[in-house]
Every structure is written in structure tokens, then in C-alpha cells.
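One protein chain is absent from this view; the other protein chains keep their places.
Take a look at chain A:
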Amino acid sequence: MARVSGLVRTGIVALSLWAAGALAPSSAQMTKDGLNPTGANPTANSVNEEFLFKQEPKIGGRVSIPDQKSANLIQPQGREYRAFREDYLPWIGGIAVLGILGLLATFFLLRGRIPLDDPGPDTGKKILRFNSFERFAHWMTATCFIILSLSGLNYIFGKRLLMPLIGPEAFGALAQWAKYAHLYLAWPFMLGIAIMLVVWVRDNIPEKLDWEWIKAGGGLVGRGHPHARRFNAGQKVVFWMVVGFGAAMSVTGLVMMFPFSVTDINGMQVTQVIHSLIGVVFIAGILAHIYIGSIGMEGAYDAMGSGKVDLGWAKSHHDLWVEEQQAKTASGPQVGKRPVSPHQVPAE
């Protein structure tokens, strides 16, 4: 029985082979000499640039070399990147940096240095505002920031301002070191941002007091001294700017430091746009921070310099913080007596 079914199957296969052989010559006779035997026109459906650009903004394919980035054949998006970097960024950066310097200079001329006003009985005594670890974190970050911003601005303005002055060879060498500085100092900068976040975040949570401080025109604008805890609303803005921009710069910077590890070429272009835009705004913000912490306000620099500020200054600028500190260490030598308002009679 098995033998019979085997014979039948062989017969079917033989029959179909014969049929195929018999039909094939007739189709071959239909093709003309020199044409593709399948009848397809080899050029009719060939890819072309115009057609591919209509489907996608860039043209890519397959390469047999390990570098898969090279499978991108044509990516005209480089033009938008170029337009941003060469046409817009120098203007945005120039206006941001020079604009804030102009504003601060105008402010300084109009308002002058904000003095230690109302010298009370506590002026001359000192209170510890930032301990050595806090100051170390601040200055490590600050030093890195200054070098990072100068070397960062060099990527935009170096060839326009510095290169004509010192010549291409010297500028090339300088720019090379600036690049190394930019990449290596990014690490202590990121560490500093992380430390400052951990150390100061609890004193920087926004609260209702901040709104009253802003309404009363605290800081540079107003003349009075609204209530404030350890950090007033203006300082909280600086803190969150540093933490937010610092985090954004760190993430975009790391993406660029390890190119193509997380994104493709268009992602790299966008990353650089973000990094540079935040960078110039960050520089402008920190210039304002440097202004008020140094020449803008008498007594403010000591907080980050020696770490100790004038108690009179602290009472007028951070009254609630001074009260908290004194409640904590009432017997501490660095803290003066409890604050006494002129119209308030002492309890005893």
C-alpha cells in the first residue's frame, strides 16, 4: 500500500516538472534581446534623490563598514544647524551677555552700592552663614563655571574676537586647551551642582513668604527689608536656576561628550542648540548673581568669603533665619543677643 502511494507521489512531481519545462520556453520567446528576462525595466523603479527626499528629510541606506553613522548618505539638516550656530547664536549670546552687563552697569549707576543701612547695635558682630563645606562646594562650582563659560563662549566668539588678535596657530593651541578644560572641568562642576542641591535644597523650598518678599520689592529693587528666612525669594530663584540649568547643561553636555551613544546626528544637533542657548542665559544669570554678591551690595560677599556675615546685615536681610539660628544656639558665642525692636520692651 505504501509502495503504491509512493509511486503516485513520484508521478505527480514528474508531471509538474514536465509542465513547467513545457511552459518556460514560451515565456522566454516573449522577451526581446537585451531586455531583462523577468520583463522588468531595471531603471523604471530605480531610487532617485528627489523621490527619497519627498519621503524623508534625509537619505540613508546600508553600509558594509562598522561605522553605522556613515549609512547616512545625505542629511541637509546640517544647514539648519549651521544657520543657528553661525547666524543666530552669536547674536543671542552677544545680546544675553552684553545685555545683562549693560543692565547691571545702568543699575549700578542709578542705585549705587546698596549700603549696610541702619547700623544697629549688632553691627560689627559676626554670624556664621555658610560653613567651610558649603563654601568649598560653592567655590569649586564657581571656579569651574567661570572656566566653563569662558571656554564655552570661545566656541562661539573665539574665532571672531580672539583669533584675529593672536593668529590662527596660537588660537588653535589655546582653543585646544579650552576644549580640554571644558570637558574635564565639567565633572567637578556637576559634582558641585549635586552637592549644592543636597546641602541647600531644604532652605530653598518656595513658600508664601517669598511672594510677600517679591511684592514688597525685596533685594535690589525695594528699599525696605521684607522678612526672609535663610534664603530670600531672589536667592531661591538663583538656586533653582543653578540647579535647573546646571542639570540641563550636564545632561546635554554628557550627550555631547559621548557622541552618538544615545542619539543620532539630528539629536546631536538639537542637543548642541539646547546646550548653547541655556549656556548663554546661564552666564547672564550668573553675572547678575556675581554682581549682587560682590559690588552690588555691601556685606553680601562675606557670606561666601569668610563665611561669616555682619549680624546687623543678617538681621536686616534674613531676620527670620537669624532668629532660628539664635534659637538653636542661644548660648553660642558667634550669635549676639536676641533681636530687639526699638518699640518693643524687653520681657524682663
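Convention: a contact is a pair of C-beta atoms (placed from the backbone, for glycine too) under 8 Å apart; a residue touches a chain by one contact, two chains touch by 3 or more; residues count from 1.
Assume contacts and distances are computed from a predicted model.
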Chain excluded from display, named as in UniProt, from "ABC transporter ATP-binding protein", "Formate dehydrogenase iron-sulfur subunit", "Transketolase" or "Multicomponent Na+:H+ antiporter subunit G": "Formate dehydrogenase iron-sulfur subunit"
Residue, one of A:127, A:142 or A:156, that touches the chain absent here: A:156
Per the touch definition above, residue among A:114, A:241 or A:265 touching the missing chain: A:265
Residue of A:183, A:209, A:278 or A:304 touching the missing chain in the full complex: A:183
Contact partner of the left-out chain, one of A:130, A:145 or A:171: A:171
For chain A, residues in touch with the removed chain: 40, 43, 45-50, 52, 59-67, 69-76, 78-79, 81-82, 85-86, 154-156, 158-159, 163, 168-169, 171-172, 175-176, 178-180, 183-184, 256-261, 265, 268-269, 272
